[in-house]
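The complex is shown incomplete by one protein chain, all other protein chains being positioned as in the whole.
In order of appearance the chains are A, B and C, and numbering begins at 1 in each one.
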């Protein structure tokens, strides 16, 4: 029995949550060896030092790849991706994996896909087949066309990948590993820490213990770069007016990052909102505990679509970022309009009908992924099915 | 009426033939402005100095992009692509085109696609939707998923692009501009030059005038890198044994280039084949005249599938490179086996039933492409249709 | 008479102050044509958007080069430099200048030097020959050895460049263009704006109008990366204890940037110092007016050594960054020790003997530089003189 070397490339904080239990399952599987590459914004303090969480979780990192170009326009996104291809080509040449895993649809994930497939290394794409819009949409489906094995997170996604012409023998609905964490937390949902005490952050010392709280996480939508600042201001004003204690998370790296971040920073300096506390980051488990105990999640994070649907947490989903992704009855959409956002939050907070859903997994995705990797023959040749 | 700036990126000699008449039509169209970027191996003497032909044809080049890494393995293909993304991102940032055109499926064409789509520039993909195999297959379909407008070369290709989930309003069967050249030549097919006199080259001074001749063009198939040398030797031996005067063209750049090239070089030094003359390159028109007057084309060039089907030239297509591409009755397939190749050539040379076909175009593709570019609204947003 | 195209590459905010009057003089000189390239941190909002000041000053920018890699260690400094070489090679290939100007000794300036000299373009180095220590020291002298013409800022520097083996016909003491600005301001030194009103910034609304103020600008010293945070805390505590109204400027980009910046940010959040106001940036002229009206400049900025010596402003120079640079009697050195810093500030504020000096120029450097560029024959061949 030969051991397959599976090289997983994590390029950002949110990607780690989406793969963590699969990393553990790969590491522990007798027929697999985990090669872990941490790259891009996952290495950067400005985006929450995901690398520290990963090391604290006991993973050995085989390579670190610095590849993020600073900048305030989409050009730097493109150049970061190009640099990523060059760097990751080196990494795979050195590590000689039997397969490479690329995760979901962030812009830089295509760098992993190219560096692997061009070197004739079987490419495994996690969480293809979903629908959103914007550049993520293009990247996700391009990753599908470069990949040899598809481990998707929902039945809906599986059907879409098959329609695109992928061989049915290479498409598996594993569910999303992020639901594994959610499942674990759901069995023990106590908020057993004080968020401000444990994570510091900046802003008001909000009275969340008595009044409860909402959570906000709003990322810039890259193809609407110029309006990132205006968009986030609507949410800031809505949340400020409502006056409910709020935990707000800074956005992760993207071309519009400074638009959104600057919007938040300026609002904070000028309005000094007395009901909002800001965090840079939180350990995934703590973040899930925070969500499960919250009144509502607001913004455009995919956690609202995935983890929250499983956890049954109400969500106000703003704008086009999660577009046509399949969702549970916990989600209410809103445009970038202060008043609509306020109404949507009030609706969600008072709703009685929100239930839990297993659209995105049943809590066993990590093990399922490792098993499929061990059992499925890997190839780097493919041809469209029609 | 505003003028649309259309930026076309040509990265290799064969891509130029596939786009030339469209370049002329764009240049001459009153509503379009041509921005021409020459990149990659199209700039290199080792691969035939396509740039010189392009300038001789009267095109003004807006940017030259040196991006080809030397090397003897697929790692350099990947790194060339990454470097291409970085360089082309700069180029598009500077030229600010209204749309970017990427051509077909060579490995580095995805660099154009990423650099444009990540900067929110509408991306036009020429000649998607075909089927081959190998890395070209992955690159072509990934280009489709990154592109906003699809100008394909056959009905078959159009249906495939639609099945992949592209919006029907963005998919047009224009035929292939390479057929425009072929159509021109077909109307005046005299071989009005002496190939050896005009192009030099090396090897035997073959007696083609009296005996007729065959043409060989065999490229390395990148995912079978190691065997490139062995494969080309079978063809060399077959052609040598047959003893028919032969014009052989060196392969273009690819990871296996040195395998194939070394195979040819060594065979030449050792066997000094008295019936083979070797060329580096030929002007596209002269090449078509050479084909139309030949007994047969041998190898794996796409010219065998496209131009030769229109011209009605017999073709022996070797190996998997053109795999499932639609073809006329002029083509006979062969494996990499000397004896099978010999038999296939004999069959083709003596066949009486070879007819001309318009599968890949009717000779008016260039104008059709320019018209569509002028009339179709350009966008950089899209969502899969299912 | 042919016009010489002089391409100047500005990679950071402070470099712009050091070259501005020369840019104007080149632009206005009948025998010269200015090609202006803005690169690196000069393009980034995080580092003060130097590009905006440059455009406001009426300069046309020929190329913008995004090349700064994010990161928290010296690796990203090296990679930024490598990327700079690649990008600037393209830029010079396109602009075809008759000479390229690289400024001083920041780490990325060697990218300009390599991209020009390797392409056989005469290289002009501004402000070589000084002595500091750290990586700047290595970069500055390596720039000298790559350069063909040396325009230095002091007699001391001229002698040092000659000793290194440069041809005397290629070494000129022009003084520093930053003194040209200082000279202009000195003739009209009124603080004719309210800094907080005009530039915003964050922190306390200090009572500078009645009590006067000091200015702090402390950059990380890259080879002591780990201690950047500790070092800046000593200065913060010293300034806080003294209680004098203080205008503090954030540091510019460097590998230790986040160490210093985080030190400042944390101190601010925790101590909320009531006597410190923080600025990101200021127009060069306003900055000079601020200095000339201040009680003292504290930190390790080269403005303390250059402009302040000409303006006669007292300076406390902390640590090794300005090391062995020639200086006037306005400067008092201090180690990174809170108590020593306090004593040094008190000494400077009460000193009666501080005079003005022309070590670094007489206010006419810009014109002098343009004249030399116009009159000196340019070559890209050189040989060491011994």
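Keep this in mind: a residue touches a chain if its C-beta (ideal position, glycine included) is under 8 Å from a C-beta of that chain, and two chains touch if they have at least 3 such contacts.
All values derive from a computational prediction rather than experimental measurement.
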Listed by label, the shown chains touching the absent chain are A, B, C
Out of C:61, C:78 or C:95, the sole contact with the unshown chain comes from C:78
Of C:28, C:120, C:207 or C:335, the residue touching the omitted chain is C:120
The one of C:11, C:49, C:127 or C:144 in touch with the missing chain is C:144
Subunit C residues touching the chain left out here are 73-75, 77-79, 81-87, 89-90, 93, 107, 110-111, 113-115, 117-120, 131-135, 137-139, 141-146, 160, 163-165, 223, 225, 323-324, 380-384, 386
Interface residues of subunit A toward the undisplayed chain are 63-65, 83, 86-87, 90, 93-94
Listed in rising order, the subunit B residues that touch the chain left out are 41, 43-46, 66-72, 75-76, 79, 83, 202, 258, 262, 269
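The criterion applied here is as follows: only the chains that are shown with their structure count from here on.
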Taking shared numbers over all numbers used, above half giving same and below half different, the subunit A and subunit C interface sides are same
Per the C-alpha centroid definition, the whole-Å distance linking subunit B and subunit C comes out as 52
Residue numbers in subunit C touching two or more further chains are 83
